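As you look at this complex, bear in mind that one protein chain is not there, while each of the others sits in place.
Read from first to last, the chains carry the letters A and B; within each, the first residue is number 1.
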Amino acid sequence: MSFILTYRPLFDLICIYTVLAYSQYVALRAGLFSLATPGFASIGGYAGAILLKETSLGPVLSAIGAILCGVAAGLILSLPLARLRGAFQSIATIGFVQIMVSLALYAQPLTGGPLGMNAIPKVAGTTVLVPILIVLAALLAVINRTGIGRAFDAIRQDYTVAMSLGISVSRYFRYAFALSGAIGALGGCLLAFNTYSIQPDVFGFPMLVLVIAAVILGGRSMVAGPLVGTAFLIILPELIRPLADARLLLQGLLLILVIIYLPQGIVDSLSHRWKLRRAGNGTRGAEGKGAHELPSA
Amino acid sequence: MNSLRLEGISKRFGGLEAVAELSLAIERGRITGLIGPNGAGKTTIVNMISGLMAPSAGHIRLGDDELDGEPLYRVARRGISRTFQNVRLLREASVLENIIVGAHRHERTSLLANTLGFPAAWRERRTFRERAAQLLRRFDLEEFAGLPAGGLSYGHQRLVEVMRALAMEPDFLLLDEPVAGMNEVEARRLGAIVRDLAHEGIGVLLIEHNMRFIMEFCDMIYVIDSGRLIAQGTAPAISRDATVIKAYLGG
Partner (left out) sequence: MLAQQLLNGLVVGAVYALFSLGLTLVFGMHRILNLAHGAVFMWGAFIGYFAVTLGGLPLWAAFIIAVIGAGMVSVALDLFVFRPLRRHQGDEFGTIVASIGANLILMQLAQQATNAQTLRFPFGIFPVVFFNLPGMRISLQQIVILAAVAVIVLGLLFFLFRTSLGSEARAVAVNEQTAMLLGVNPGKVYFASFFIAGMLAGAAGVILGIAFNSVTYVMGEAVMLQAFVVIVLGGLGSVLGAVLAGIVIGMIQTLTTAYISTELSDAVVFGLLFIVLLIRPNGFFSGIHTEYRVA
């Protein structure tokens, strides 16, 4: 029993950061080079905390308010960015994250400045986090299997081909921005509602790195990817104490190694290999049809 | 909407004129060939028709509508689909998934329905999957349905691309060098399928360098060199045309 109690905060953190990772995941799945998740989280965290503390809306409505703010932010970002190519999206969204941190630092009356907001009632304990995570994962799995997932895959892998098939890339980018904004804001709100306090630097560069590393490491195609990546990145420093200090350094190194040598991430690479093996067994009799040749290009 | 016509199309890249005052017509139900040596401008022409680039001058007409300048995805939605010279499949996705993506233009369910998983979205998915399976049966490649598309042989990848283009149920199909890299048997098989497609009413534009293939399967052939039309006509006429012989066999 005490084992569970000791690790509960860690477990909660994994749930919350997986939600944040899902915000990043949605963007990457759609081929959007957005790194805006910490910005969305900041909006959601502060909006949720302010609504909860200053109004009588209660936790659920406050969270919904936070999510709507996230959607709005996503749509605003999509105005210029939905029709631009990747590098521009990265530049603008990194800037966006920085600005959100600045705003949180300087809008003292609203956000409490550098000290942030404190004494936020803990309304999102483990019993709330787990169902939310499950519902979110299910929603994303549904999206993956329907028309949106198909369009996202096409756009991500080859946007010219996607367009030649009639897919409007900007429309799907707008959708991805809005969804990423909603989920990011939800994550930020959950962070505020679970950890009693939030400060501007929580939503800065370290979160950006953690979230992108989680998705790259775990995988950006299947829904299980971000969960695996987040769990790995949060648990590892706990297992190997000396490593905890060099945490950021290791994340940087991991990012580089994974993106070069295992760009699909753990979950997707395993699934890919399993599919190949399963299909290979089925077509062993069709050797002559060239099923095993790889193109030379 | 019986024909797709290019009227006096030109394309300039900086100082270079890649295509000059080209006119041609692609009729539904017929196979139209476009042939020319490397660098003659064939792919540029396909790119202009499909909307990847806009012509510098001239008009592209679909029936009575003007297409020039329309973006890629709108041209596709009008029922014009294409394949690419260097096969561009979604390598990570399975063969079946690659084909299904082609059906996008027929999606009727909303973003919301697809997000929340309404029955309509699932029904549509099933419909598209069946359509893709039908195409696979027609091309005799059913067993590859679940394989990642990147693992197939080059010839098969080309066929998958054609199936994807057909999933759109297009009125016009632009095939950019479809038999490059295929052996005789595979090429003939594709030719036969293309002939069937034409009989079903699709207007096919076949771009190739393989003279024999074009001669065997095309109803009407346009020959270009350095961006200009140098001859047009049926296969027998073209084979006797002096300018064509000169361009191809160097006088």
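Here is the rule we go by: contacts are C-beta pairs under 8 Å (C-beta built on N, C-alpha and C of every residue); 3 or more make two chains touch, one makes a residue touch a chain.
Worth saying up front: this structure is predicted, and the values here are computed from it rather than measured.
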Original post:
Which is it among A:79, A:115 or A:240 that touches the chain not included here?
Top reply: A:79
Original post:
Hey, which of A:103, A:132, A:224 or A:276 is the one touching the hidden chain?
Top reply: A:103
Subject >> Residues in subunit A touching the chain absent from view >> reply: 28, 33, 79-88, 90-92, 94-96, 98-99, 102-103, 105-106, 159, 163, 168-170, 173, 205, 208-209, 212, 216, 246, 248-249, 251-256, 259-261, 263
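Everything that follows uses one rule, which is that only the chains that are shown with their structure count from here on.
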Original post:
How big is the gap, in whole Å, between where the Cα atoms of subunit A centre and where those of subunit B centre?
Top reply: 38
Original post:
Inside the complex, what are the residues of subunit B that reach subunit A?
Top reply: 50, 52, 71-73, 76-77, 81-82, 84, 86-88, 90-94, 97, 100-102, 104-105, 107, 109, 111, 114-117, 121-122, 124-125, 143-144, 146-148, 150-157, 164, 168
**OP:** Quick one: which bits of subunit A touch subunit B in the complex? Just the residue numbers, please.
**Re:** 139, 142-143, 145-148, 150-151, 153-154, 157-158, 160-169, 175, 179, 221, 264, 268, 272, 275-276, 278-279, 282-283, 286, 289-297
